[in-house]
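Removed: one protein chain of the complex. Kept in place: all other protein chains.
Moving on, here comes chain A:
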Amino acid sequence: MSRRAWLLLPLLLFIGFVAAAAWRLSAPSDTSVRSRMVGRDAPSFAAAPMLPERPGVAAADLKNGKPRLVNFFASWCVPCIAEAPVLLDLQKRGVVIEGIALRDDPNDIRKFLAENGDPFAAIGSDPIGETQIAFGSSGVPESFIVDGKGVIRYQHIGPIAPEQVAEVMAEWEKARS
């Protein structure tokens, strides 16, 4: 290489750096932890009823031929409050929602449901996060669509925003067929 070419080397390296940085800025890294359970059978778990008068959620119930949306939530979780109206909307559209309440107690849950509405067909209790880990979920709120054969079809991390309802409904229809 001639001396001139060498002199351009730093500039070329720098251009490479800028290209990589610009790419990263335009496509921010996805840091959410995806569950490896999507496409597999739901794990075996049994979340005891949170409220004595209502059913809990257990793996055995999931294979009854009907799909459902399993929603991990908690009364202490602020984004869950934001998600509540969207869940009610999904329920009106025919989605069966079963909740799993994380590290919670019945009184707080009753208060939460009274304030934010109650879209749940069943509410299981997950006092130490066992069920959550079995699903490969990393936080609340988080939702999974489980089809009639008990296979996890779809995972949604974080609250479902109103503009994401269409996407969730499409997945729901897929799980039904």
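Just a few scattered comments:
In the analysis below, a residue touches a chain if its C-beta (ideal position, glycine included) is under 8 Å from a C-beta of that chain, and two chains touch if they have at least 3 such contacts; residues count from 1.
Following the convention adopted for this analysis, contacts and distances are computed from a predicted model.
Protein name for the hidden chain, per its UniProt entry and selected from "Carbamoyl-phosphate synthase large subunit", "Formate dehydrogenase subunit gamma", "Heme lyase CcmF/NrfE family subunit" or "Sugar ABC transporter substrate-binding protein": "Heme lyase CcmF/NrfE family subunit". When the full complex is taken into account, the listed residue touching the unshown chain is A:L8, out of A:L8, A:V78 or A:I133. Not every partner is drawn; the one left out touches chain A at residues 3-4, 7-8, 10-11, 14-15, 17-18, 20-25, 28-29, 31.
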